[in-house]
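To start, the structure itself, in structure tokens.
Every protein chain of the complex appears in place save one, which is left out.
Letters A, B and C mark the chains in the order given here, with residues in each chain numbered from 1 onward.
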Amino acid sequence: MALTREQIAMRVAKEFKDGDYVNLGIGIPTLAANYVPDDIEVMLQSENGLLGMGPYPTEEQIDADMINAGKETVTAATGASIFNSAESFAMIRGGHVDFTVLGAFEVDVTGSIASWMIPGKLVKGMGGAMDLVAGAKNIIVTMTHADKYGNSKLLEACTLPLTGVNCITRIITDLAVLEVKDNAFHLKERAPDVTIDEIKQKTAGKLVVEGDIAEMQF
Amino acid sequence: MALTREQIAMRVAKEFKDGDYVNLGIGIPTLAANYVPDDIEVMLQSENGLLGMGPYPTEEQIDADMINAGKETVTAATGASIFNSAESFAMIRGGHVDFTVLGAFEVDVTGSIASWMIPGKLVKGMGGAMDLVAGAKNIIVTMTHADKYGNSKLLEACTLPLTGVNCITRIITDLAVLEVKDNAFHLKERAPDVTIDEIKQKTAGKLVVEGDIAEMQF
Amino acid sequence: MAGFNKVVNSYAEAMAGLTDDMTIIAGGFGLCGIPEGLIAQIKQMGVKGLTVVSNNCGVDGFGLGLLLEDKQIKKMVSSYVGENALFEQQLLNGELEVELTPQGTLAEKMRAGGAGIPAFYTATGYGTPVGEGKEVREFNGRPYILEESITGDFAIVKAWKADKYGNCVYRHTAQNFNPMAATAGKITVVEVEEIVEPGELAPSEIHTPGIYVNRVIKGTFEKRIERKVTRS
Partner (left out) sequence: MAGFNKVVNSYAEAMAGLTDDMTIIAGGFGLCGIPEGLIAQIKQMGVKGLTVVSNNCGVDGFGLGLLLEDKQIKKMVSSYVGENALFEQQLLNGELEVELTPQGTLAEKMRAGGAGIPAFYTATGYGTPVGEGKEVREFNGRPYILEESITGDFAIVKAWKADKYGNCVYRHTAQNFNPMAATAGKITVVEVEEIVEPGELAPSEIHTPGIYVNRVIKGTFEKRIERKVTRS
């Protein structure tokens, strides 16, 4: 069975280590914050200028001056710091953020990613995504393995305009966990009850399957 | 009569306009702060990270954490701001400081200045001087017109290693006020009882004397 | 001794000197921390052909979106736009030009503009459409692209509190691009919620030293929220 969005987020959260600084993109990545294991602490960075993002506010706590990078109302956790956008991206570009989790349209075997622009559709912009993929030490891409027509999003070479080149090392999809290295996707884990054949079939780029491929644990 | 250090400082202070942000180098420039006319206000920038430098402290006010760029104990004026060194030089390099006043060993007719290094003597460093001459909108050089052996410090071309090129527009010496433009020193004012001949004699670079040259007013 | 009193009492004074075809650098992230009254004044002045450098372009009927209504903006330099229908329409009509710039590069370009740094290298955008036509250079084996700084004829900034010297502090995440914008305008205008006495802001806690600021005006703010989300 392909994973739900929540299950992908649960698996993402297992990547975090105690003490990690993490930037979560909009969508599935943001959900991961709900599944951080009890025995570790991570600190969330929001690129509009907040380190130590807390939960959404209660109705009483809502403050127009306190938002996250998705422009949603938010709170600051105890021990948070707030700073300007140049400082925020100094942190990101300078490699101080341990993990970035973000969605993508396509990833290829060289670790390049396309996530912001589909020619022919209105282009709204890359926001902070290009800075994040250029700067974070570890990037996890979360997405469905294939689009709704069954076309693979894991390609030999991205076809859409890129967000960054040679920067993605880990992908968590609804079907599998994969590492990207040596110009191939390396299958690491498969979703419960998903066969290696299905993963092979939905992976257009070179796929390496070595040894036993365990089922994901949550 | 050649001006005293205090008189040079008094003449420098007459250059300031109400609302100017001013960085004063060590020595005569610092003295200029004592002679700011009563009807104007200037704000002093100290490049170690203080805008709105106040007077020296009383014995009770001395605080090791509050110093100026000359490493002297100092106070902050009401309305001062304190910031880091990168911010301080962003201000300077970005042209936000209106006036810089500093000493020099030599200035030449192209507006180049040498002020930090005498080959053969121990070189201690340029501190912030190179940033200041590259960044300030207006730079005033204060110095004696000639050295103690009578050698002119206003040259056709600097002989010592430079602090900056083509950046000096105004010089106030113990003998004269001069502008630097069109590859010449232009005499603007002379010190009381100093003859134009003496100034000519002590100016090695091309000197332009046009019209009446008034005596300095203090 | 009025040289350091930067407080002005009308929006007309605050934006005096703004003319057609100028470049404006605007603080704000989405609708958070935007100089509402200054934007309204620009709308009222009716200046056209503006280049506006701002992370976003507001929404229909609020924020910088207001300046689209009379087609005052010729070009936007932003990281994320199109949150409003008018924007899309003018873009598709060719009435509006957009230069998409990664968010961190945009912030750094403003900072560099204010700091006298004409250009810097960054890995952001290398190998993407953003890097096209830009110089590529390797440092320690990694390729970077050259990005040039940005300055504006005007910077419009929203701060929380300022004193008459122009010293500013920002509130929470309404800080965002405002401090960089403040450094990068030939004329920097700050709209604030409160004007305080000099000395009330602790010197080490001032976010924007007054040297960057030319004019300060006290405004009133609607502070519209773009995406209200609660804990439930």
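Operating definition for what follows: a contact is a pair of C-beta atoms (placed from the backbone, for glycine too) under 8 Å apart; a residue touches a chain by one contact, two chains touch by 3 or more.
Worth saying up front: this structure is predicted, and the values here are computed from it rather than measured.
Here the chain not displayed is in touch, across the complete complex, with A, B, C.
Annotation: of C:Gly28, C:Gly65, C:Pro102 or C:Gly116, C:Gly116 touches the absent chain (contact as defined above). In the complete complex, the hidden chain is touched by one of C:Lys48, C:Lys75 or C:Arg171, namely C:Arg171.
Residue-wise, the contact with the chain that is not shown comes from A:Met91, picked out of A:Met91, A:Cys167 or A:Leu187.
Listed for subunit C, the residues touching the missing chain in the whole complex are 108, 112, 115-123, 137, 139-140, 142, 144, 148, 169-172, 175, 203-205, 207. In the full complex, subunit B touches the omitted chain through residues 46-50, 55-59, 62-68, 70-74, 76, 82-86, 88-90, 92-93, 112, 117, 122-131, 134-135, 161-166. For subunit A, the residues in touch with the chain missing from this view are 17-21, 39-43, 45, 50-52, 76, 78-83, 87, 89-97, 134-135.
Basically, only the chains that are shown with their structure count from here on.
Among the other chains, the CA centroid farthest from that of subunit C is the one of B.
The distance from the centre of subunit A to the centre of subunit C, each centre being the mean of the chain's C-alpha atoms, comes to 29 Å. With each centre defined as the average position of its C-alpha atoms, the distance from subunit A to subunit B rounds to 55 Å.
With centres taken as mean Cα positions, subunit C sits 35 Å from subunit B. Contact of a single residue of subunit B with at least two other chains is seen at no position. Contact of a single residue of subunit C with at least two other chains is seen at positions 111.
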